[in-house]
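Only one protein chain is missing; all other protein chains are in place.
Entry: subunit A
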Amino acid sequence: MTTVTARPPRPLPRISKIAGRYLVFDHEDASVLRREANTNGSLVGTLPQQPTQNMFLGLPIELRPEEAEALVHKNLARVVDDVAAHQAALLRSPESRTAYIQSLRRDKAAAHRVLAERAAQKAAVAAGKAGGRKKSKPKAEPAAASNAPLAPSDGDDTMFASAPPAVSSASSPRVADSPMDNFGVTLTSSRDLIPPDVDREFEVSDTPQGPLARYLQDGGYHTTPGLRFGSEYSVYPGDPLRFHAHFMANQYDWDEEIPILDIIEGGRLATAVKKAFVIAGSDPSKGEAPENVTAYSIEWAGM
């Protein structure tokens, strides 16, 4: 694992437990887990306008319970009961609500700034092209474009209200001038709503564990759902964007019966897709540590 010294320490990535599912909403947390804890999860988020979307999904990422548990066990993440934490944070004091609205304003102002810069850059490029052909009016356009996004004031309060604020009658021509006035920030995380102490109060510790998930996490392997190859996990030697899976893995109890035909089927299929079929479990008499997990890799013998 690489330690980055330049940045200030971040709190541990936060896994939200909602309705029995383990979700990561913060994109920075998701990238930390991916980069430093070899856990990629599955993107499960759709656009609000497209709830039936089933391709090109976005945040949040969902982790399987045993994956979340493996991270908590290695102190790489924490699981928080998200509903309880939100209720507690919202009911705590009026100041917390005010602070939250302030943080939303900050986010919105930051987004405005970025968009204004981008618009100014585009305008400058366009002006440069126009200027190449005809040098008569190079400056009028970029000036107008870069001024427009800066027009909305900080007092703009349309964050929650879908209706325009009190100045609605006066503002309608302004809306026509600049689309930025109706600009809304789509929140991807409510990180600023919940203070750290409340967050800690609702940490969850009873996540069900899986010895195989711990073993794979410990060994630096990435996993994705194994449905594609008929197993519980597809196991990758590195980031799934860079590598093909090496294994399709199933977890069994130490004394759980495994039909030989299942082993042959798994081995046959895995070999056909250049993988090995893995069956694994932990001997309860040896304890739950990852090094006590026994795994067997099965592949066709070629004869």
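The rule is simple: contacts are C-beta pairs under 8 Å (C-beta built on N, C-alpha and C of every residue); 3 or more make two chains touch, one makes a residue touch a chain; residues count from 1.
As a convention for this text, contacts and distances are computed from a predicted model.
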Open item on the list: Can you work out the missing subunit's protein name as recorded in UniProt? Choose among "NO signaling/Golgi transport ligand-binding domain-containing protein", "tRNA-splicing endonuclease subunit Sen15 domain-containing protein", "Late endosomal/lysosomal adaptor and MAPK and MTOR activator 4" or "AP complex subunit beta".
Closed with: "tRNA-splicing endonuclease subunit Sen15 domain-containing protein"
Task: Touch list for subunit A against the chain that is not drawn - done: 219, 221, 235, 237, 246-247, 252-261, 263-264, 267, 270-271, 274-276, 278-281, 283, 294-303
